[in-house]
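Shown below is the structure under consideration.
Every protein chain of the complex appears in place save one, which is left out.
Chain IDs A and B follow the sequence of writing; residue 1 opens each chain.
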Amino acid sequence: MHKILVAAVAACLVVVVLFSGCGGTTTGSSEASAGTDATTAPAGTAAADSQGGQLTGDPIVIGAVVSTTGPNAPLGEPERMALELFEKQINAAGGVLGRPLDVVVLDDQSNAKEAVTATQRLLQQEKAVAVIGASGSASTLAMKAITAQAGIPQIAMAASNNITSEPPSDWIWRVAPKDDLAVERAVSHVAEGLRVTKIAVLYDENAFGSSGLAQIEKVKDRYGIEVVAKESYKTDETDLTAQLTKLKGSNPEALIVWGTNPGPAVAAKNLKQLAWDIPYVGSHGIANAKFIELAGEAAEGVTFPTTKILFPESITDPEQKALIEKLITDYTAEFGQAPNHFSSHGWDGIAVLVAAIEQAKSTEPAALQAALNGLTDFTGADGIFTYTATDHDGLKVDDLIMVRVEGGKWALAQ
Amino acid sequence: MTFEQLLQYIFSGLTSGSIYALTALGFTLIYNATGLINFAQGELVMLGGLSAVGLYQAGLPLPVAFLGSLTIVLIVTVLFQQLAIRPLLSRGVLAQVIATVGASLALRTAAMMIFGREALPLPAFSGDTPIRIFGASLNPQTLWVVGSTLLIVLALQLFYRRTLTGKAVRACAVNPLAARLMGVSYSNVVLLSFAVSGAISAAAGVMITPISFMTYSSGALLGLKGFAAAALGGLGNPVGAVVGGVALGILEGLGVGLVSSGYKDAIAFVILLLVLFLRPQGIFGGKAVEQE
Partner (left out) sequence: MSGGTSSRVSRFVPRNWSFAVLAVAVLLVPAFTRDTYILSIFAFMATRFMVVVGLWLLLGLAGQISLGHAAFVGLGAYGSAILVTRADVNPWLALVMSAVLAAAIAGLIGIPTLKLKGHYLAMATMGFGEIIHILLIQLKGLTNGTDGITGIPPLSLGPLNFSDPRLYHLLVWVVALIFFLLALNLTNSRLGRALQALRRSEVAAQSLGVDTSWRKLQVFMLSAVAASIAGSFDAHYVQFVSPDSFTLNVSVILVCSVVIGGFRSVWGAVWGTLLITILPEIIKRFNEDAVNLVFGLLIIVIVVLLPVKSGPLARLQLLLRGRERL
């Protein structure tokens, strides 16, 4: 009989979990002050013209699953910060539909299983009306099955093509430029900017890198480009001279490196060490100040595609330019560092949802779905979004630019 | 494959291999005293590298940052040994191994919270100008790593063979009970081994960072490769650790050259398994001793 007690203790622990629900890490501050007219504040332009007085009504809860720990943490951290900034600003400007916005951000530790439990928690315990996430493709795909089954809108921030295609789901939209846009931008730069045809590809073995390679293989024929060699590496690999030596043996005319820091920086330094003078085209994964800091002089001349947040001067659309300049100012003031394109994914993820809620004047899933599918020419930090019932990707190739590192700074490449 | 390429693959392997060797040395020391595989070894290397970056970015000159990082890791290692390993000494290796797993999780996360999530660089000790030999090129920082590895191995060999304390450590490795009966303080030997292992790991971290940068998560791969190198060479043998590390690195380099970079780790592990099946105690290991 004695083990009954053991089992009873186990049951007690279960009860602890049962009742420990409700009240996750709420990033928002409830001291948000209210504007008077709720519907006038469009996402980005809502400034801190607060007039005192509390926002009334139940908060509108939007859940987010990002990777603030684990290998995807460099992506998830800026996403989380942008979400916090947005929440703070919109609540200062009158909230959403006159109700305060509550963004609940959970960490998935860059792990698909954790993303599943986190999403369930957001839907069940936090009563989120929509979810944003995740930082990595694997977690996003794991979440997708849940949101599709529950019929809850999900805004994805990861790049893998599968997210909006296979298997089809009516409940997922994407704010990040998907892989083929960035790849197309980079490959068109090789074909039209550098005017060469033989390329070598060095890619990270993770989902980001291998998806990049797959897209390169897909679009290469359209640009008359031949992939003469391809090699891979692990994100934390110590030395890439062996891979580069092998690639060099095939005499390519340009090198595409598809990965996120620090691998591409190691590659840049190793290229210099091998004295191999070849045009280096990177991915949007190195579109940040970190790459220049890591690679130092070896970063000179590297070109890569990026959304326009890195280079507001290049923006022609005045509304987007104003939005990005304000985002850069506010974000830098709040966090002491400039936003990168992961920050803009976070910002757009919540902005798109809030726009849909305001348009639908409701938080009902079906109304949100209709509003998201009808979203046209919405100005975000990543670009101008237009979703339809069949296109859940929103962005176009024009939303990306090519940037070159010159004198430790960025310059427009075309 | 041209001769130049072959040489370059070997040099590339030497760069990674010397890094693995330096990490493997840390494993060896602790294994020798306790028969314990320290799963936090890679994290100690990572902590060494990141502490040096932190101190260097705070404005200290590189040599001072180096010493400071050594001190920090030494303190962490000694604290860990005193608080977690010491009470477990009588309780078998497995409990101690699990404690090191806990330490690796804790150190990795603490480093993330202190140093952030992005990779951090450190300038090379003697510039970035590569050394060219027969058309292949070698990073001068690699020579620092190779040189210090050799120096440490030599010092360890002298210590183990020529000094009384060193002989006491070896005695503990062979038979802790007998050593204790001969008046050797087992727990002091373990403490000493952890301290030296921590210092070597910190030095490894500082020297690796200019080559490959350092992130809070770098420790996992370094630990895995270091353990593999140590097992390949024969656990507990410093010379074996170095030979194992360099062999592993060169295998990987040639794996890229001859097969494909995606499979290079698989090739290295297959060969490691074959070596273990044929010679279960590693290349340089002594007679297989049953570990409880």
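The criterion applied here is as follows: contacts are C-beta pairs under 8 Å (C-beta built on N, C-alpha and C of every residue); 3 or more make two chains touch, one makes a residue touch a chain.
As the structure is a prediction and not an experimental result, all values here were calculated from the model.
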{"item": "Missing chain: touched chains present in the view", "value": "A, B"}
{"item": "Option from A:Ile62, A:Leu141 or A:Ala200 whose C-beta touches the chain left out", "value": "A:Leu141"}
{"item": "Among B:Ile19, B:Ile72 or B:Met112, residue touching the chain not depicted", "value": "B:Met112"}
{"item": "Per the touch definition above, residue among A:Gln120, A:Asn251 or A:Thr388 touching the missing chain", "value": "A:Gln120"}
{"item": "Hidden partner interface residues of chain A, rising order", "value": "1-8, 10-11, 13-14, 16-18, 20-21, 23-25, 68-69, 71, 106-107, 109-113, 116-117, 120-121, 123-125, 137-138, 141-142, 144-145, 149, 160, 162, 166-167, 205-207, 209-211, 214"}
{"item": "Residues from chain B at the interface with the omitted partner, ascending", "value": "31, 35, 37, 39, 83-84, 87-88, 91, 93-95, 98-99, 101-110, 112-113, 220, 224, 227-228, 231, 235, 262-263, 265-266, 269-270, 272-273, 276-277, 280-282, 288, 290-292"}
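Assume only the chains that are shown with their structure count from here on.
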{"item": "For chain A paired with chain B, centre-to-centre distance based on mean C-alpha positions, whole Å", "value": "36"}
{"item": "Of chain A, residues touching chain B in the complex", "value": "68-71, 73-74, 77, 205, 231-234, 236-239, 241-243, 245-246, 249, 261-262, 265-266, 269, 272-275, 290, 293-294, 296-297"}
{"item": "Contact footprint of chain A on chain B as seen in their complex", "value": "1-2, 5, 8-9, 11-13, 15-16, 19, 109, 112, 117-119, 121, 128, 130, 132, 137, 139, 208, 211-213, 215, 217-218, 220-221, 252-253, 256-257, 260-262, 264-265"}
